[in-house]
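Missing here: one protein chain of the complex. Every other protein chain is in place.
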Amino acid sequence: MKNKYSIFSLIKNAFSYHENWQRAWRDPEPKKEYDAIIIGGGGHGLATAFYLAKKHNMTNIAVVEKGWIGGGNTGRNTTIIRSNYLWDASAGLYDHALKIWEGLSQELNYNVMFSQRGVMNLAHNLQDVRDLKRRTHANRLNGIDAVWLNTEEVKKFCPIINTSPNIRYPVLGGTLQKRAGTARHDAVAWGYARGADAMGVDIIQNCEVKGIKRKENGVEGIETTKGFIKTKKIGVVAAGHSSVIANMVDLKLPLESKPLQALVSEPVKPIIDTVVMSNAVHAYVSQSDKGELVIGAGTDAYVSYTQRGSHDVVEGTLKAILELYPIFSRMKMLRQWGGIVDICPDASPIISKTHIEGLYFNCGWGTGGFKATPGSGDLFAHTIANDEPHKLNADFNINRFVSGDLVDEHGAAAVAH
Amino acid sequence: MLNYNPPINEAKNYSELKISEIEPITKINLRGKNRDFITKIGKELSIIPPSDPNTSSGNEKLNILWLSPDEWLVYSNDKIYLNERNALLEKLFDEISKVQLGSVTDVSDHWVMINLKGTKVFELLSSGCPFNFNNFKNSKGAVTQTLLNHIDVIIHNKNINDLNIFVRRSFCEHLWRWLNDSARFT
Amino acid sequence: MFLINCPYCGERDQSEFSAGGEAHIIRPKQPTELSDDQWAEYLFMRKNIKGVQFERWNHAHGCRKWFNMVRDTSNDKIHAVYKMGEKPPIK
Partner (left out) sequence: MSKNLRITNNKFIDQTTRISFKFDGKTLYGFKGDTLASALLANNIHLVGRSFKYHRPRGIMTCGSEEPNAIVQLGNDPSMTEPNTRATEIELYEGLEASSQNCWPSVKFDIGAVNNFFSPLLPAAFYYKTFMWPANFWKLYEYFIRKSAGLGKSPTEPDKDIYDHRYLHCDVLVVGGGISGIMAAKTAAKNNFNTVLIDDKNILGGNTLFQQNECFKINNSYSNEWLKKEISTLNLFKNLNIKTRTSLAAYHSYNYLLARENLTDHLDFNEKKNKIRQRLWKIRAKKVIIATGAIERPLIFNNNDRPGIILSSSIKKYIDYYGVKCGQKISLFTNNDSAYETAISLSNSGVKVNSLIDIRDKTNSLIVTQAEKLGIKIHWKSTVVNTNGYKKINSIEIMKLSDDGTAVVESKTKEQCDCLGISGGWTPRVHLFTQSGGKLKFRDEDNVFLPDKSDLDQISIGSCNGDFELDDVIKNSVNLTNKFLKVNNNDYEKLEIISSKEIDKKNIWLLPSDKPLGKTKPFLDFQNDSTANDVKLALREGFKSIEHVKRYTTTGMATDQGKLSNMHALGIIAETAGVKMGELGTTTFRPPYTPLTFGAIVGRNVGKFFDITRKTPIHDWHVENKAEFENVGQWKRAWYYPKDNENMYDAVQRESKAARDSAGILDASTLGKIDIQGSDASEFLNRVYTNAWSKLEIGKCRYGLMLNEDGMVYDDGVTTRLSENHYLMTTTTGGAANVLSKLEDYLQTEWPELDVYLTSVTDHYGTVSICGPNSKKILSKLIPDLDLSDKKFPHMSFKSALIDNIKCRVMRISFTGEHSYEINIQSSYAKSVWEKCFEAGKEFNITPYGTETMHLLRAEKGFIIAGQDTDGTMTPVDLQMDWIISKKKYDFIGKRSLYRSDTIREDRKQLVGLLTENPNEILEEGAQIVAKTNKKPIEMLGHVTSSYFSPNLNKSIALAVVKNGKKLKGQKMFVPMKNKTINVTITDTVFLDKENKRLNA
């Protein structure tokens, strides 16, 4: 049993100079065989393992991670959490996640600092207005708390936005989801890891998957840098590297892995207390509890696994930031970095069985996977445990690319006329 | 009579830098692939379209700029009166397009030509153009298509420190303002 | 920012180019003969290689020509560029 974290445990441990804290998770060598193996120790993978153990009693399982847990996109994103998606399927999926977020710190006994500071999406042209209103109406009918704000209301909610009608693309309004917000990204991975480990899940770091051994129509195990590990069920949650794993079994996925960049400023006293996103003037920004402005930039158009992108993308993003927040011009970029995001043509994820028995993929989250972490883990665990999808992820199957029944969150965005 | 409305109609002088929009001149886009096309153009215009990338050819009347392996921009040094231009266009169209050697398109008003003159022209360009002018600078007649302050441009090195920049008309006012803003700091 | 050697114009800054995804995916000559699966394969499925990839680029702000590039997506090193219709210089 893990010791419970609380203010009391902090006080107790202070007396022993914090020498007696337990390990957050073990560092086991892989067993010969598991009932299931999750490839990828990011937030989604760890959450999958956590829910497999917690809800489906599958505790003889392992998470194998090439590097260190939470080191991929989990630790590289701008931590925005929202569920104001257009289509029913997406709204269902992301709101399922949001509901779990709301109790996650308690569920994990790990403060993931889920901060419901609201997420505002701005409209800058008439088509933006139509699209965002459409989304808000759909959200309302789906029970999601999104509202439309006019320009004055936008200004009131976030006074530092430049809402002057004289800027190049004036703010014409926006939507606000108050339940949305941010969370501490590392804590999510660590909290799930600690929780899964406590239930017996082996988290094996520095263990790279080199191959998948097939057996008739199914799988027999994985070849890794720590040797062969037997299993009948493999859940792949490898984000940008999903295709690399898929190529091991000659499976082609509708994915392209592209660099997505983000940056933070130096820390300053609180200046923006919400999350503001703008698609047309491409910029989104929030301020971390440490005081840094956290700014998300865009993706490059080419495939790359280098975790680096073009400077032009960063320049373009900051240009947009200064257009909307001219007061930030003297702020300084402290750090910039990139992640590799796997993008589906319809900008929706895949949480799906494959034609290979016992092989499941959870991928294609593109630029927005962090927000779904708990929901994605829960639904993927369900899919693996029952060998069939939960109704909330049934639409996110691979076959939709054959039938044409896409969940097109891309197309739902504005196309200029 | 219809009034002619030039997009800029202005010239600005800075220290060692002059920026001006050049009066209406004829611009023709040519496209074609085979040798007959080249020969025919050579015959009609008395200039052979250059086959080397990033170069131009010309005489006292016309210039032909290489744009791509199958595309050239012809422009006149001086104003050519409409009738004359139409005649030239028609002749080229008949000799090239009609006989399926390629295409001939009037782009006189598609492009606006801005002339930059002075020792500081390349410094000015360097504030918004990723192109490496180190060699271009010294090669008379050199041509490049690139981005200037995020706007597509064709740049023709007409003479030492004497450049013609072609920009699409709808962008030209923006570019003009940017050039003049840049000139303040050059 | 890559420095890309356009096979027509020479070395130029990446900002003059646009990327066009995996190369040598030929549009089926007889789409109607294909099953939904086969058509989806053409339309959406990609190798998305980590390593040496053949891909399409367009010198969008220069000569506007499409060409192919051999690039290692694991380190962004460009190994070769070649014109459309030419055979890749590297296997």
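Here the chain labels run A, B and C in written order, and each chain numbers its own residues starting at 1.
Rule of thumb we're sticking to: a contact is a pair of C-beta atoms (placed from the backbone, for glycine too) under 8 Å apart; a residue touches a chain by one contact, two chains touch by 3 or more.
Since this is a predicted model, take the numbers as computed values, not measurements.
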Practice problem: May I ask you to name the displayed chains that the omitted chain touches in the full complex? | Solution: A, B, C
Self-check item: Sole contact to the chain not displayed, among A:Asn121, A:Thr163, A:Gln177 or A:Gln205
Solution: A:Gln205
Quiz prompt | Touch residues of chain A, complete complex, unshown partner | solution = 5-7, 9-11, 13-14, 16-19, 21-27, 67-71, 75, 88, 103, 105-106, 109-111, 113-116, 124-127, 129-138, 140-143, 160, 167-169, 184, 186-187, 190-191, 205, 265-271, 273, 287-291, 306, 308, 311, 314-315, 318-323, 326-337, 345, 400, 402-406, 408, 410-412, 414-417
Quiz item: Please identify, in ascending order, the residues of chain C that touch the omitted chain?
Solution: 1-3, 13-14, 18, 20, 26-28, 30-32, 34, 36, 39-40, 43, 56, 58, 60, 64-66, 75-77, 84-85
Exercise. Could you list which residues of chain B touch the chain missing from the display?
Key: 1-7, 24, 29, 31-32, 70, 82, 86, 97-98, 100, 102-111, 126-134, 149-151, 168-171, 173-174, 177-178, 181-182, 185
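Following the convention adopted for this analysis, only the chains that are shown with their structure count from here on.
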Quiz prompt | Where chain A touches two or more other chains at once, by residue number | solution = none
Self-check item: Residue numbers of chain C (touch at least two other chains)
Solution: 1, 15
Self-check item: In the complex with chain A, residue positions of chain C that touch it
Solution: 1-2, 14-15, 18-19, 21-22, 36-37, 40-41, 43-50, 53, 55, 71, 73-76
Quiz prompt | Complex interface listing, chain A residues touching chain C | solution = 241, 243-244, 247, 252-257, 300-306, 308, 310-312, 342, 345, 401-403
Practice problem: Mind listing the chain B positions that touch chain C in their complex? | Solution: 53-54, 67-69, 71, 130-132, 144-147, 152
